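Following this message is one structure expressed as structure tokens.
Every protein chain of the complex appears in place save one, which is left out.
After this line comes chain A, so read on.
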Amino acid sequence: MKLRIVVTLKNGVLDPQGKAIEHALGSLGFDGVNDVRAGKIFELDVADDTSDEAIDEMCRKLLANTVIENYRIERQ
């Protein structure tokens, strides 16, 4: 089973990398970029019988730091 885990910063957490990317887009002449937030994507190939609980635990225990990040699990 293929999974895609999308990890993003929580609202309210400042994202200096996103800001730098936003400025770079502006300097390339792309107008109207109001905000950029950088995140991470993990593509996992797991056994078909992997439980939802186990997948959620992978996210909470390692892939995301829930102090600053949210995660979303997408099944391919």
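Keep this in mind: contacts are C-beta pairs under 8 Å (C-beta built on N, C-alpha and C of every residue); 3 or more make two chains touch, one makes a residue touch a chain; residues count from 1.
Everything below uses one rule, namely that contacts and distances are computed from a predicted model.
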item: Chain not displayed: protein name in its UniProt record ("Penicillin-binding protein 2", "Phosphoribosylformylglycinamidine synthase subunit PurQ", "Aminotransferase class I/II-fold pyridoxal phosphate-dependent enzyme" or "Sugar ABC transporter permease"); value: "Phosphoribosylformylglycinamidine synthase subunit PurQ"
item: Which residue of A:3, A:25, A:44 or A:68 touches the chain not shown here; value: A:68
item: Contacts of chain A with the absent chain, listed as residue ranges; value: 13-14, 16-17, 20, 61-63, 65, 67-68
